[in-house]
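Down below is the structure, laid out as structure tokens.
Of the protein chains in this complex, all but one are displayed in their positions.
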Amino acid sequence: MVDRLTLLRGAVQQALETNELDGVLALRADHNGTVPHLFRTGDDLSGLALWPKYPLTRTLDLLLSAQPGARLGIVARGCDERSLIEMAKRNQVDLERVTLIGLACTAEEAAACRCARPYPTKIAVGERVEGVEDTITSEHARLSLAERAGFWQRQFAKCFKCYGCRNVCPQCFCEECALEEDLWVERGVLAPPFPMFHLIRAMHTVGKCVGCRECELACPADIPLTILYSLLRRDVEEMFGYVPGASLEDRPPLVVSGVPEGWA
Amino acid sequence: MREDFEPRIIGFLCNWCSYAGADAAGTSRLSYPSNIRVVRVMCSGRVSPELVLRAFREGADGVLVLGCHIGDCHYTDGNHRTAKRIPILRKLLSYVGIEPERLRLEWVSSSEAQRFAQVVSEFTETVRQLGPLEKGGEV
Partner (left out) sequence: MMDAGRHPRIEILTLSEVVDVQGYVGNFQVRVRRKPRYVIEDLCTGCGACVEACVWKDRVPSEFEAGMGMRNAAYIPFPQAVPLKAVIDPHSCLWLVKGKCGKKCERACERGAIDFEMQETFLDLKVGVVILATGFDLTDDPSLARYGYGVYDNVIDGLQFERLSSAGGPTGGRILTKDGRVPKAIAFLHCIGSRDDEASEYCSRICCMYATKQAHLAREKTGGEVYQFYIDMRTAGKGYEEFYKRIQKEGVYFIRGKVADVVPDDGRLLVRAEDTLLGRLVEVPVDMVVLATAARPAKGSKELAQLFNVSLDKDGFFMEAHPKLRPVSTHTDGIFLAGCCQSPKDIPDTVAQASAAATRALVLLNQGQVEIEPTTARVIEARCSGCGECTLVCAYSAIEVVEGKARVNEALCKGCGTCAAACLAKAIVAQHFTDEELVAEITGIFERERVLA
């Protein structure tokens, strides 16, 4: 049984040889650590890695902007593909220039991410496993209002505005971020009495967040941000039938005309 | 809850319908609690989540967003976006432990003076029962 990493190297090799790509974006490990790397045709792929999970889509966006006309491949898990669809919907990437090398997550990886759909549409490497239930989020939803208030007061008190969640999020591509405006998020104040940063960020994920969990992974204070984003994602699906990353044709619900049946 | 608590309410009113409705309430000499402070916008669609959150942050105990009825928006369908944004924001507030009843969206047309007065009275009372935001939704 050939292991996933070997298969992945093979898939990347094949993509480079057959698709006339200018490079494939993946992870590369060496004695210093694991970093994003653009593998070119003819490169040594022995350093290619697939762990830890990393939002390569951000880097892809940068590379495609910097090199107009470049055609790139990317190792894409389910969440990466969904991110790319939402980014493409908002004119940030041109999917015509992108070749996805679909990587299915293992059961352990799916559980670690509490992921509902741990596989891309077309799987090149790995076996498809079914999504797992996000019990942390569903348990949180059962808390009382007062318990939730206390919980989030403690959580937000830990935040020291490293902007890691914003930096790593594939959907945060704004040229200038509203969260850096003093008008919305008061400068020089940590643990403010009213969590403007987090509430605004949460509203901004609506219709965009694909559940990649990178923000939570990036947070040095271990704030379980994705509880909020997942709950909102569920609401958006229930209210508007919209699932971020499901289809390139769907329009984001909060900006299009029309209200759900019976809301008038 | 202190007996003398007077809720501080910010109302975002759209110029063409609800603001005119509030005006009509005034010319009809209808009574309603004076806790509401009105911020006029051209369309309820102008009311972003950021503005609502800023109102709470500044000290509002309740935020009332009033617009034209669906189908009657002066700008055709600006209020469609409001109709979708506000319920989501209410959900978010509830997830972080703030009572969602502190944020309310209603449609009031320019001729609905009575309705304006009633909505404001009801909402003021709701927020009065909830108490000040610091205590009630301690975040």
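The chains carry the letters A and B, assigned in the order they are written, with residues numbered from 1 in each.
The rule we apply is simple: contacts are C-beta pairs under 8 Å (C-beta built on N, C-alpha and C of every residue); 3 or more make two chains touch, one makes a residue touch a chain.
Not measured: the values here are computed from a predicted model.
Although one chain is not drawn, the whole complex shows that of A:C177, A:A218 or A:A246 it is A:C177 that touches it.
When the omitted chain is restored, the residue from B:P7, B:G21, B:G45 or B:G97 that touches it is B:G45. Of the residues in chain A, those that touch the hidden partner chain are 90-92, 173-178, 181, 183, 204, 251-252, 254-257. Counting over the whole complex, chain B has residues 8, 10, 37, 39, 41-43, 45-48, 50-51, 54-55, 58-60, 72, 74-78, 81, 85 touching the chain that is not drawn.
By definition in this document, only the chains that are shown with their structure count from here on.
Rounded to whole angstrom, the centroid-to-centroid distance between chain A and chain B, based on C-alpha atoms, equals 35 Å. Within the complex formed with chain A, the residues of chain B that make contact are 49-50, 53-54, 56-57, 69-71, 76-77, 80-81, 83-85, 87-89, 91-99, 134, 137-139.
Across the complex, chain B is touched by residues 140-141, 145-153, 156, 178, 183-184, 193-196, 198-200, 202-203, 206, 227-228, 231-232, 235-236, 239-240, 253-259, 263-264 of chain A.
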